[in-house]
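Only one protein chain is missing; all other protein chains are in place.
The first chain written gets the first letter, and so on, giving A and B; residue counts start at 1 in each chain.
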Amino acid sequence: MLRLPAFQLLRPATVAEATRMLAELGPEAAPLAGGTDLLPKMKRRQLQPRYLVSLRGLRELRGWSGSPEQGLVLRAGCTLAEVAAQPAVRSAYRALAQAVAVCSNPILHRMGTLGGNLCLDTRCNYYDQTEHWREAVGWCMKAPGPHSPQEVPCRVAPGGGRCWAVSAGDGAPALIALGAKVRLVGARGERVLPLEDLYRDDGIRYLDKSPDELVVEVLLPPADGLRSTYRKVRRRGSLDFAALGVAAAVRQDPDGTVASCRLVLGGVASRPLVLEEAASLVVGRRLEGEVLEQVSQAVHRAVHPMDNTDFTVLYRRRTAPVHVRRALEALAS
Amino acid sequence: MERVVRLRVNGQEHRVLVPPHRTLLEVLREDLGLVGTKHGCELGECGICTVLVDGEPALSCLLLAQELEGHEVTTVEGLATDGQLHPVQQAFVDSGALQCGYCTPAMVLVTKALLDRVPEPSGEQVREAVAGVFCRCTGYVKILEAVQAAARRLRETGRPSGCGS
Partner (left out) sequence: MRVLKERERVWNVVGQRLPRVDGWAKVSGRAQYTDDLSLPGMLFGKLVRSTHAHAKLVSVRLERALQLPGVVAAITGRDVPVRYSVFPVGQDETALAVDKVRYVGEPVAALAAVDPYTAEEAARLVEVEYEPLPARMDLEEALRNPEPRIHEYGPFGNVHRLASLEFGDVEVGFAEADHVREDLFFYEGSTHAPLEPHSALAWWDPGARKLTLWTSHQGPHYLHRGLAKALGLEEHQVRVVVPAVGGGFGGKLDIFHHEVCAAKLSMLTGRPVKITLTREEVFYAHRGRHPELLRIRTGVKRDGRITAMHVEAYLDGGAYCSFGPATMLYAGTQQPVTYRIPHYRFQAVRVFTNKPPCGPKRGHGTPQARCALEVHLDKLSEELGLDPVELRLRNLTGPNELTVNWLEITSNGLRACIEKVVEASGWHERRGRLPYGRGLGFACSAYLTGAGGSIYYSDMPHSEVHLRVDRSGGVTVYTMATEIGQGSATAVATIVAEVLGLQPQDVSLVTSDTDLTPIDLGSYSSRVTLMVGNAAYEAACRVRDLLFEAVAERLQVPRSRLVARSRRIFDEANPQVGGSFAQAAQWAEARFGCLATSGSYRPPQKLGTYKGSGVGPSPAYTFSACVAEVQADPETGEVKVERVWVAHDIGRALNPVLVEGQVEGSVHMALGEALMEEQAFRKELHRGPSWLDYKVPTVYEMPEVITFLVETEEPRAPFSAKEVGQGPLLCVVPAILNAIADALKVRVDEVPATPERVLKALEEQRKGRTGRVGPTKVPPFSFPPPERVPRPQSWEEAAQPA
């Protein structure tokens, strides 16, 4: 059996205590929520924190409040299954309900949390491997083994000087399309920011937050007629991460003319990719015919995946426009 | 830090000295001798080590034993009572829903959890319930049949599925 490395388990009673612990312990500590991403990575020695700060007991992180009319607040400790079953999410924020419902598999839904899903480590074929495999390939920039990150190139694009690991969470594209914000609490206070601003285009430093900051809440704006959907491309109907995730949210006039549109892709870059040009093309028009063709072309121009997930790069580029178009078609009907 | 943890497993309380990095899977198999819970990857992928925590399926390879105090754990050993198979187990045997048997403890437990919540599941609900556990032998055909057979049996006998927890 693969075993966990030794660590100390800290069990704070409040979020404030948790952030204090994280601030004091610095980079050697990691927050533990559902454990579905962190613990396998520790078993494969991709990550080896000496301290785990467990968020499991924190009541502050459980539950939700609000409504589709006023806006919905989902606390970060909700499991993905709870989010998927939440009536307001199912009725008014469908993209989110669909996204969390297709995360990994149904058992992991009950274990993984919303906060954990939003902070999901970036993924890569050269990184998400066992210790022996990574040693055999000569390690990589994101997990350089006995070396420093400067000494080891990215195995995907060795000359690029950066890590290209991919943002593969399902929750983030859906929530960004829905215009969600997140509340972070750290040792030195709290802040609210648009979810898309949480992410950076860097496979290693993929979150724009300090290590002591915790995502505590997701704030969804009033639904206000927003219609949304999420499509996921993966080889199998269970377990697999998104080789492509498409979140689309539109607000339409009664005649079908699009008043606003957000398109966000997961699985193609180190952060969720917001397709601004493609989305702007449909505003003021109906989701049909020529418009969708123009959107497809814009998507094709915007999507440049690297060869580090399932499916070939060529395939992912070819089919991304198809899936975006289908997402919009689903919203049109 | 090692500490003594009180674990409730199959209705029985155990006191076990465990370090923080020890998973529920390891404690069940190696400290409590409950080897009915199998392991297939220890990475949360195959679902073979599934147990029920407070009645819901969870992967024992990704749970820290120290975090389970105050929770009720059910393993396959907790299903049969007085030498009588649980109706779900009986349905698996009768339907031929097992071959090598290695995924069977997990399959039986996810089925029990489903039927405790949803006595009359749709085909889609059944598929969803078993989708977290890999089977390499059966092609799932007879497993899906067994879940529906178990549901019928439980509805007909009115027997609560919740024994052992």
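Criterion: contacts are C-beta pairs under 8 Å (C-beta built on N, C-alpha and C of every residue); 3 or more make two chains touch, one makes a residue touch a chain.
Computed from a prediction, not measured in an experiment: that's the story for all the values here.
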From B:R6, B:R117 or B:R136, residue that would touch the chain that is not displayed: B:R136
Chain not shown: contacting residue from A:H132, A:H147, A:R205 or A:R301: A:H132
Sites on chain B contacted by the missing partner chain, in the whole complex: 29, 34-43, 45-46, 48, 75-77, 79-80, 85, 89-90, 92-96, 98-105, 108, 127, 130-131, 134-144
In chain A, positions touching the absent partner: 1-3, 125, 128-130, 132-133, 135-137, 155, 233, 235-241, 310-312, 314-315, 318-319, 322-323
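Just so it is clear, only the chains that are shown with their structure count from here on.
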Between chain B and chain A, distance of the C-alpha-averaged centres to the nearest whole Å: 30
Of chain A, residues touching chain B in the complex: 1-9, 32, 34-36, 39-40, 43-44, 52, 54, 56, 105-108, 110-111, 237-239
Sites on chain B touched by chain A in the complex: 1, 19-23, 25-26, 39, 41-45, 47, 50, 56-59, 61-64, 66-67, 110, 128-129, 131-133
